[in-house]
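Taken from a larger complex, these chains appear in their original positions, while the remainder are omitted.
As written, the chain order gives the labels A and B, with residue 1 at the start of each chain.
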Amino acid sequence: MKKARLNAFALLKLVRQQRPLVHHITNWVTIYDCAAIVKSFGASPVMAHAKEEVAQMAGIASSLVLNIGTLTPELVLSMKTAAQSAHKKGIPVVLDACGAGATTLRDQKVFALLKSGHIDILKGNASEVARIAGRRVRTRGVDAQTVDGDVAGLAAKLARSRKLTVVVTGRTDIVTDGKRRLFVKNGHPLMSKVVGTGCMAASVIGMFAAVEPDHVRAAASALACFGIAGECAARGSAGPGSFREKLFDCAYRLNEKTCLRAQKIEE
Amino acid sequence: MKKARLNAFALLKLVRQQRPLVHHITNWVTIYDCAAIVKSFGASPVMAHAKEEVAQMAGIASSLVLNIGTLTPELVLSMKTAAQSAHKKGIPVVLDACGAGATTLRDQKVFALLKSGHIDILKGNASEVARIAGRRVRTRGVDAQTVDGDVAGLAAKLARSRKLTVVVTGRTDIVTDGKRRLFVKNGHPLMSKVVGTGCMAASVIGMFAAVEPDHVRAAASALACFGIAGECAARGSAGPGSFREKLFDCAYRLNEKTCLRAQKIEE
């Protein structure tokens, strides 16, 4: 693999200039964290899930982030309505397939959302993505399980068949639209010990996709910046409590010099 | 403008002595923060939104705080029921018009809640309040937009027509019942970079209104104490993560000496 020609900070700079409104329909566990990471990086989060307003809210937003972490059928209905509105307006829609594979409901709803054709970027950990790609993986709750074989190949195939960009988070994040593949090696092991980093990653991807129409470049840049903030937060952290606090500080303070030096995106 | 004759700490002392129960029907993003700031200052928060219990919960509470940040029609129904119960009991009701102007649903529900006649204190940022006052402002999500003209005058007019106290948060907070106007200049720019400070301000106002029947004095004192806690938290904060943590610590430790020296309430 070789270094990708990509300047993640350049996109973060755009985010800070344009302050895009990132509309979320997300889960109740990490809803604060999703809003906080978007705001810390310099954009503007809004959370709204009532079926009566989601179409209008998506209509004034610059991107839409969906997360099925604590889904109900009603919430998924709102997601569909919002995704349709976002699609019509031409803003990117990110789906975090949080817990896909754990229950039949999650599987069904992820497939229904994908079938709508309004999802631009699908994000999951290895077991979630493998499940959606048709593998017989049983996800245990919302934490990643080991998946054998060529996960990048699996993701690329899924991207082609679904005509979207697939993001697999893990020690090395994979971003692919079926043709191109980018690998992001930023981040820190402590990130997997903290509740909410997966959900936040999807929010950051949505934020970057709001300013960069190339979803592969947007997602890889987002994961690099988020991972660098994680590396920064891990320094001097005593555990998941202090890490979470520092993560928002590091996102807020992330600057060009640090970002350029630390960025690890390969192709 | 001159210094107002008001001792914000005297009311905080009452809060700590009486430990009022502050009933919230609020949003799912900052619900923890609203509870935590009330508890940190020394009162007792309770969150309850089931239509089957809100009237009874408001009936044992000392004040009621409503926030439409992640509203649904069902949640607003619970707000109306609780507000009616609170009004009947004679305890103050605060409405945080979070995101008013962003969607038709939010506008309609804010007007419906105001029309009930059970709201005592209406709180919003400049664009939210301008919208409610009838200005053609389009709020972008939940973050404040610049509003031209005499915001204090607009707020005073709204207060008179709606017969309530209006609070406009911003660099200088405005509190008015239409006749009197108080201006609170406490706070720190970092507060606008952190998710939840607006919602917490409404909770603190509700907490102070529980011990002081004069809503203008209660709201101005609340904003001064909250702002002073914010100034304290900003010292040594590296960003929004550490700021949030220190905010609760500073609220918990706020003492008479600091408060008297730092208070900036003008009339």
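Definition applied: a contact is a pair of C-beta atoms (placed from the backbone, for glycine too) under 8 Å apart; a residue touches a chain by one contact, two chains touch by 3 or more.
All figures in this text were calculated on a predicted structure; none of them were measured in a lab.
K.L.:
Hey, this file places 2 copies; any idea how many the whole complex holds?
P.N.:
3
Keep in mind that, in the parts below, only the chains that are shown with their structure count from here on.
K.L.:
Could you tell me the distance, in whole angstrom, between the mean C-alpha positions of subunit A and subunit B?
P.N.:
For subunit A versus subunit B, the centre distance works out to 33 Å.
K.L.:
Any idea which subunit B residues touch subunit A in the complex?
P.N.:
27-30, 32-33, 69-73, 99, 102-106, 138, 140-143, 193-196, 237-242, 244-245
K.L.:
Provide the residue numbers of subunit A that touch subunit B in the complex, in ascending order.
P.N.:
It comes out as residues 21, 23, 28, 31-32, 35-36, 39-40, 44-50, 52-53, 56-57, 60-61, 244-253.
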